[in-house]
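This structure is in structure tokens; I'll ask about it shortly.
And then chain A:
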Amino acid sequence: MKAKTIVALFVVFAVAAWSPGAWAQGPIKLGVQAPQTGALAKHGQEQVKGIRLAVDEFQKKHNVQVDLKVYDDESDAQKAAASIEKLAGVDKVHAVVGGYGSHLVGPASEAAERYDTPYFTTGAVDRKLSAKKLKNFFRLNHMPGYAAAQSGAIKEALGAKKVGILYNSLSATAEIAQEVKDQLTAKGVEVPVFEKFEKGTTNFKPLLLKVKDAGCDALLVEGYFPDYVGTIKDAKILNLPVKAYVGAWGIGTPEFVRELGPMSEYVYGTSIWEMGTAPKEAKEEEAAMVAAYKEKFKEEPSYIAMLGYLSGKYMLEAILKGGKASGSYSPEKTREALRSLDVMSPMGRIAFDEKGDPKYFTAALFQTQKGAQVVIFPTDRKMGEVVYPAVPWGAK
Partner candidate 1 sequence: MISATSVVQSLLSGMAEGVNYSLYCLGLAFVFGIVRIINLAHGEFLVLGGYIAYWLLVKWGVNPLLALPLAAAMAGVAAFVSYRVFLQRIRTSSELNTLILTFGLGIFLANLYLQLWTADIRNIGVDWMEQPLSFFGIYVSVGEILTILISLAVVFGLYFFLTRSRTGMAIRVTAIDRDAAALAGINVERVDLVAFTIGGLLAGVGGPLLGMLAHISPGAGLHITVKAFILTVLAGVGSIPGLLVAGMILGVGEALTVTFINASYRELFGFALFIAILVIRPSGLFGRRL
Partner candidate 2 sequence: MKSRTNGEGLRDKVAGANPAPVTIAPMTQPATGATLLEARDLSKHFGGLRAVASISFRVRQGEIVGVIGPNGAGKTTLFALLSGFLPATSGEVLFEDAPILGLRPDTLCHLGMARTFQVVRPFPEMTVFENVKAAAVFGKQGRRSNQEILSDVEEVLRATGLAPLAGQHPPSLSLPQRKRLEVARALATRPKLLLLDEVLAGLNPKEIQEALPFIRSLNEKHRVTILMIEHNLRAIMGVCQRILVLNFGQLIFDGAPSDAVEDARVIEAYLGGQQHA
């Protein structure tokens, strides 16, 4: 009896000593630095929505409380770095997710490194970011994956001979434009028109006329939403005789289809994820995320939201895993957990190399058909047949 009691007490103590050890770590503190106001507000807001969803799910699943701190970097580099100071230096978060725009993520990731805080971004594709080999830097997507999808599809799926590239002078679009041009030229595709325009351009006709006069088969616009709207509207007026219209990112989204209506049809775009593009292994996860997102925010998730969601999810899992293994949420363990990650996600296989770049990241090229994104490249993720030649302004 006594022995039993002692054993029982011992067990209780042991449990108390061990399991509250895990509990004693208290809630996981996750920081988010993302633009909520300013030029990039739109993307930052979607990103945060995805992250919030991930936090909800994680809390339910593991019954671990997550303290989420969201700081607006106001689309400003100084504020981005300052947000990290606040998250890592004051709130002592265990890790940071978010970040949109290479010019904001650059200073922010530097700051995170100073505080030895894992930093996981989904909105910065600039090569120079990982070239610094920061040990706390991780990202889900990077530039070469986008460029490969575009150049590959243009050469193989469309078979275009001449391509006109127009690109926004902003950092990410300028970089991808250069990369795609190099890849295309290497594949023997001509790029007679390669021009940079300023953000805020509204009259695209003179540029499009150059594409027309050069006799391009495909028009590739490396830009952002307003640039697609402008080029497509002007191309329609000019009845631009190209066979395909390819955009970089942020094209073919639900918002895009909503705003452009029939003129969103047949556009190609690179995507990391669109509804239905998840590999077999992750179909379930995809459906669950979309359903939960719709439930929570009353709208369809964009790929930015999905990326935010995934970054939040993997980061939290990594913190927890690292914490479980060692008994405390240390940055080192979190990094280890992230580096050992190798999973199939709705956006494909995810694992990181030593620079924090995603090892298996390739974007897919889709075509908008009847308002839906149909992946047409790479062939192994293909969802349907390409409609070629076809341009949005030809649609009725």
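We take it that contacts are C-beta pairs under 8 Å (C-beta built on N, C-alpha and C of every residue); 3 or more make two chains touch, one makes a residue touch a chain; residues count from 1.
With respect to how the candidates were assembled, all candidates are chains of the complex that A comes from, given by their letters.
Please read all numbers here as calculations on a predicted model, not as lab measurements.
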Complex member touching chain A, one of 1 or 2: 1
Touching residues (chain side chain A, partner candidate 1) in the complex: 37-39, 41-42, 45, 166, 169, 195-198, 200-203, 205-207, 209-210, 212-214, 225-226, 229-230, 233-234, 236-239, 255, 259-263
